[in-house]
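One structure is given below, represented as structure tokens, and several questions about it will come after.
Shown here: the complex without one of its protein chains, the others still in place.
Right after this comes chain A.
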């Protein structure tokens, strides 16, 4: 009974932290105030201050976790909404996102291996370019540290938004397709939201690229990893 009550409190607490952080993000609207970052920091602070172990918090967190799988399934909806973009640009989209997936996995894994990091960390780094729920599922399959996967996804998202103007210039990405595929393949939802502010067209390409690259990365990761390590 007490576990149940703690669980309910954890769920309500998480929702309050989330709603609060969405408000903060609306007000300041910079990448670093992304709701997931503020909520995570807030909850960690509460847990540390009141000396609540992570396992205790997860009595409720576990329930929210159960919705992660259905959340990935829900990504079919934005993809379906962009089906005309998808149909029109199918080949460049598939080839571009596949290239991105190959480059992302192999460059991350090779650099991390060269630097001498443990495998559980490398497996968490592998799917960093895809949206968090998929990245966590991929890391779980590979046997890496799952929360760490979420942190790397954040680095790829926020880092990508910070350097995207530089990359666009460096690689001469001046076509809406190149920009959309680049951002969606590298920086998932955070990058897509940023592009959406400038151009609906780039944003919709980015949405498709983000979902496609999630599919491609989850399919090729295990095989590519066994080749690289």
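The definition used in the following text is that a contact is a pair of C-beta atoms (placed from the backbone, for glycine too) under 8 Å apart; a residue touches a chain by one contact, two chains touch by 3 or more; residues count from 1.
We adopt the following convention: contacts and distances are computed from a predicted model.
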item: Among "dihydrouracil dehydrogenase (NAD(+))", "Urea ABC transporter substrate-binding protein", "CidA/LrgA family protein" or "Spore germination protein B3", the UniProt name of the subunit that does not appear here; value: "CidA/LrgA family protein"
item: Residue, one of A:9, A:79, A:201 or A:228, that touches the chain absent here; value: A:79
item: Missing-partner contacts on chain A, residue numbers; value: 14-15, 17-18, 34-36, 39-40, 43-44, 47-48, 54, 57-58, 60-62, 64-65, 67-80, 83, 89, 91-93, 95-97, 99-100, 103-104, 107-108, 111-112, 115, 117, 121, 125, 128-129, 131-134, 136-138, 140-141, 145-148, 150-152, 154-156, 159-160, 163-164, 167-168, 170-175, 177-183, 185-187, 189, 209, 211, 213-215, 218-219, 221-223
